[in-house]
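As you look at this complex, bear in mind that one protein chain is not there, while each of the others sits in place.
Up next, chain A:
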Amino acid sequence: MNINATLIGQMIAFAVFVWFCMKYVWPPLLGAIEERQKKIADGLEASDQAEKDLAEAQAKAAEQVKEAKSQAADIIEQAKKRANQLVDEETQKGHAEREKIIAQGYAEIEAERNRAREDLRKQVSALAIAGAEKILAREIDKEAQADIVAKLVDEL
């Protein structure tokens, strides 16, 4: 129970322990703790960043999809318009063609009729002349009677 030399021995032991702890125990352990804390902090930050990036990318993707959809709708709209236009054009062309063909047909028919009528008239006039020749039974001066024949032909 007395103070004795043990005091000195204990002080030396204390000093050595503290020195050893300061040199070999404290720095590596605290260093490991602090490094891990930094790692965790970095990891959390990175995960936050990744979350933000993800949200951004999703928004961007949604926008792109929307844009693509509207473009597609535009294209379809245009295609429909064009198709209608084509159909209209073809229809019009067809109509025009038909009209033309019909008109041509009429024109041909008209021309044919006119020719036939002309022929008929010529033949009738020839017949009339022949008939008149026979009726008159005499030689008539063709030249002198030509105006009568022409009148006849006109009346036909």
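The definition used in the following text is that a contact is a pair of C-beta atoms (placed from the backbone, for glycine too) under 8 Å apart; a residue touches a chain by one contact, two chains touch by 3 or more; residues count from 1.
Throughout what follows, contacts and distances are computed from a predicted model.
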Undepicted complex member, UniProt protein name, chosen from "Large ribosomal subunit protein bL17", "Quinol:cytochrome c oxidoreductase quinone-binding subunit 1", "Multisubunit sodium/proton antiporter MrpD subunit" or "ATP synthase subunit a": "ATP synthase subunit a"
Option from A:I33, A:A103 or A:I148 whose C-beta touches the chain left out: A:I33
Touch list for chain A against the chain that is not drawn: 1-11, 13-15, 17-18, 20-22, 24-26, 28-33, 35-36, 39
